[in-house]
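Missing here: one protein chain of the complex. Every other protein chain is in place.
Chain naming follows the written order as A and B, and within any one chain the residues start at number 1.
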Amino acid sequence: MSKLGARSVIGVPYVWLLLFFLVPFIIVFKISFSEMQYAIPPYTDLVGWADEVLTINLNLGNYYYLWDDSLYAKAYLSSVRIAFFATIGALIIGYPMAYAIARADASSRNALLMMVMLPSWTSFLIRIYAWVGILKNNGLINNALMSVGIIDQPIAMLNTEFAVYIGIVYAYLPFMILPIYTNLVKLDNSLLEASADLGCPPWKTFLTVTLPLSKAGIIAGSMLVFIPSVGEFVIPEMLGGAETLMIGKVLWQEFFNNRDWPVASAVAIVMLLLLLVPITFFHRYQSRELEA
Amino acid sequence: MSDAASSPMLEIRQVTKRFGQLSAVKDVSLTINKGEIFALLGGSGCGKTTLLRMMSGFETPSEGAILIDGEDVSKVPPFQRPVNMMFQSYALFPHMTVEQNVAFGLKQDKLPKAQIADQVAAMLKLVHMTDFAKRKPNQLSGGQRQRVALARSLAKKPKVLLLDEPMGALDKKLRSQMQLELVDIIESVGVTCVMVTHDQEEAMTMANRVSVMHLGEIMQVGSPSEIYEFPNSRHTAEFIGSVNIFDATVQGVGSDASQLSCTDLNCVLSVEGGVNAVEGAQVGVAVRPEKIYMSRTQPEQGDNWLHGKVEDIAYLGGHSVYHVKLASGKTVMATTTNVDRHEQRLTWEDQVYLYWSASSSVVLYQ
Partner (left out) sequence: MQTGKISRFSKTVLSLGFFFLYAPILILVIFSFNKSELVTVWAGFSFKWYGELFRDPQMLGAAWISLKIAFLAASAAVVLGTMASIVMVRMGNFTGKTAFTSMITAPLVMPEVITGLSLLLLFVAMGQSLGWPGQRGMLTIWIAHVTFCTAFVTVVVTSRLQEMDESIEEAAQDLGAPPWKVFFLVTLPIIAPALMSGWLLAFTLSLDDLVIASFVSGPGSTTLPMAVFSSVRMGISPQINALATLVVLVATIAVFIAWWVAQRSLRVTTKVGD
């Protein structure tokens, strides 16, 4: 390929990503050290130049504020907790499904996979909204249970953490199934036969052969569920109610309701640091896939 | 072809190719003549594919030059070289028909439509694929795909045709048939051809000249029989066919015959002609198994015989290979042709004498 052509093929996406993905983070980082003010833009400049004096105002107040107000610590912790257990839930439901699809005969695999993906092709918001109607006090589940007579008072399900778990598992399940499936389908059937031939019962074969070999898929799937869940906004907003504290929601409120951009930026930076380890983990897996 | 053989078509001048620290091709020089079928033979990692890719233009030499028909093409990109390649995987365009595949190169030259159609028809006829013109590659068998790939790379009448492991994607039975067919087609067109292969049989069947490559260097260039009968190194001798190599010390050098001593033999080892080494030098002496005779009784000749016990016999139908263990611990191979069905053959544990004539062996210096 000619030098110029090669450079522009690399250059165009590179510059785009630098400008619209990397630079924004630097700006967020910068603004997290500024102070809120009622002006346009609603934050102070870090660098001042007046009367030949250069002033650099690094305001650590936003971070101190996050540290000081236990609301933020609680929000971070409960986000991680909710995302973690929701990921486990998605794994428990998703792994058997991925396994079943991978073991199905080749002709029906694609159709089954398409059925898993189809819901994700419809609106995320609408799918979460569907659960509102199912879970609320006069919703489908409560109505059904009451009409049968199992309960006479509706069980509060909407606006609880439980609803958030359901929402995350429901919305992110395909992202768990897909990488695990891709991994399991590559598993050579003769490995399982060899294991059986060597006297290993099926359940033990699963534990000693199938499960370890699908580790990469499990990691990728879990990261695809866990990382976005930590910062999820729509699900806790619509299903979690006021009591469910999640950091994505906090950031949203700081930004839209309090219009405190510096604090919102600090919240984002801390969230990013929190997710750095899982993101690098995911990145290592993904770049191996992409560059292989 | 001897009349055309004098003028060079492809010249490789002191070409070196480095990938980082590693030199894949080291200071290689070659001259390939018009109309020749030339084979680069070697194991995996010997640099033969890198050399071929430099001829086609997919790699550029780190040092040296490549000339085609007298013109330096070292810096010319692949799409401007008068060279076409048949890829190991055939690399047929899956979304085009056989016809469109063959026409692809001609279209790049912006030839008039009628001329393209004529040339495509001629090429398909040449490879006997006229009936399959409208098929897609995935509707063809392996052998048919190869013919299409050949037609496609011949369509532009390249000055040099490159074949990368031409039989690599075919099963064994089809190979021997396609080898001869391919040679017939190439010779009928008269194109100069360079092929890369790891299969010595393939190289010897198809090529007029073979060069043996090892670790990025060319070990020997010659006709198939030269390479087989007169290998110039242990590597070439061992790579082409099977061979017994005796470590020997030069004792007496003469113009008609020379004498060497070898602990494996029960007598003196003599070779035809002179030896290019001083007395006392260590050399190898190679003897091909089919040039060794076997007998139960001690041979009458005073040199070139040894005594051992049959350790293993590989019965291969047409011939058998005997592995004879010597007192020194070395195993020597000897071949016999199975002429008579009921012959009383030597068997395991038999004591045998092996002997050969002085003209059958080759002295190896490296």
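Following the convention adopted for this analysis, a residue touches a chain if its C-beta (ideal position, glycine included) is under 8 Å from a C-beta of that chain, and two chains touch if they have at least 3 such contacts.
Please read all numbers here as calculations on a predicted model, not as lab measurements.
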item: Sole residue of A:L77, A:L140 or A:L191 that reaches the chain not shown, by the stated touch rule; value: A:L140
item: Residue among B:F87, B:Y228, B:F246 or B:W305 that touches the chain left out of view; value: B:F87
item: Residue, one of A:L145, A:V185, A:A216 or A:V234, that touches the chain absent here; value: A:V234
item: Residue among A:W131, A:Y165 or A:Y181 touching the omitted chain; value: A:W131
item: Contact partner of the left-out chain, one of A:M36, A:M223 or A:L245; value: A:M223
item: Absent chain, residues of chain B that touch it; value: 56-58, 77-80, 83-85, 87-89, 91-95, 104-105, 108-109, 136, 138-139, 141-142, 152-153, 156
item: Chain not shown, touching residues in chain A; value: 1-2, 5-6, 9-10, 12-14, 16-18, 20-25, 27-28, 31, 41, 93, 96-97, 99-101, 103-104, 110, 112, 114-127, 129-134, 136, 138-140, 143, 170, 173, 202, 223-224, 227-228, 230-234, 238, 248, 251-252, 255-256, 261, 264-265, 268, 271-272, 275, 278-279, 282-283, 286-287, 289-292
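The rule is simple: only the chains that are shown with their structure count from here on.
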item: Inter-chain centre distance, chain A versus chain B - centres from mean C-alpha coordinates, in Å; value: 59
